[in-house]
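Note that this complex is displayed minus one protein chain, with the remaining chains in position.
Here is chain A:
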């Protein structure tokens, strides 16, 4: 159990900058999820925390101890890989105990730890089996078991659920959340799946092209995304964006006009007439009918999920927007619809993509 502190970390492969000035402080016992599109540098960051790759510059501290020059085993971390990375020629028991031999854990203690981990992960009947005779879910449980028996200060997970089918993904996700409650260990978890991130995390780090875009609690990211990238990345289906321009400002409100939105009043913030803005509205906040913010288009496709349906609507600027429709009364493809949202659900971003703070937040 330990704090983890990352200070001005950079990583380049030749000319390619993979990580740029990453600063991060992770609390003792926190479940931190790194999320971002494929190739944004999540694994690279995790591997540098583990000590598998060396940073180009910057420092890493685990439990107040600078670990830059330490080997992975000396950092008191354990890592779980997407590919499970079980030793193919060792049975489950050997897979879990193999590493302990080298770190000076006495035999009796090894047995105690394995027994405990096996019980926790329901691995007892599998101990004599080889990885090739296990299902994907069982393999991943063994890999997690191998991490647990090391009793590390920090657990590192690199997309541990990506190779599992949908049902197993959900059950293993619940399992990992339960383990975190049980072990109270610090965990850093990498995923590209924002649902995994939202459901597991104490805090989420959203990364994009080697930079941290925002760090925050799951619902804070959802309700107050710092910028267009986070707004578009968190939430599924993604937020709809509309371009507009500030027409005039009067009485604490700004009148914004744009090709698909007619004209709409938003609370004034740090902008002035003539500024270009982007307005964002989540699908779940778009309803049928007229309202403060209103837009229209032709329904192209309706996805029915049961608890809701997603209508994909072609807008005047030829882009698609998505609206979540509740109930059985869904529009048919080809139908023209008018969609609207209350003023408090509109996110306003400036020309550089930053969310403007004066916008009221719907945290009801």
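Basically, a residue touches a chain if its C-beta (ideal position, glycine included) is under 8 Å from a C-beta of that chain, and two chains touch if they have at least 3 such contacts; residues count from 1.
One rule holds for everything that comes next: contacts and distances are computed from a predicted model.
**Student:** Have a look at "sn-glycerol-3-phosphate transport system permease protein UgpE", "Anti-anti-sigma factor", "Succinate dehydrogenase/fumarate reductase iron-sulfur subunit" or "hydrogenase (acceptor)" and point out the UniProt protein name belonging to the hidden chain.
**Tutor:** The missing chain's protein name, per its UniProt entry, is "sn-glycerol-3-phosphate transport system permease protein UgpE".
**Student:** For the chain left off this view, which of A:150, A:169 or A:203 is in contact with it?
**Tutor:** With A:150, A:169 or A:203 as choices, the missing chain is touched by A:150.
**Student:** Which residue among A:29, A:72 or A:287 touches the omitted chain?
**Tutor:** Of all options in A:29, A:72 or A:287, contact with the hidden chain holds for A:72.
**Student:** Using the document's definition of touch, tell me which of A:57, A:103 or A:270 contacts the absent chain.
**Tutor:** A:103
**Student:** What residue numbers in chain A mark contact with the hidden partner chain?
**Tutor:** Output for chain A: 47, 50-52, 71-74, 77-79, 81-83, 85-89, 98-99, 102-103, 146, 150.
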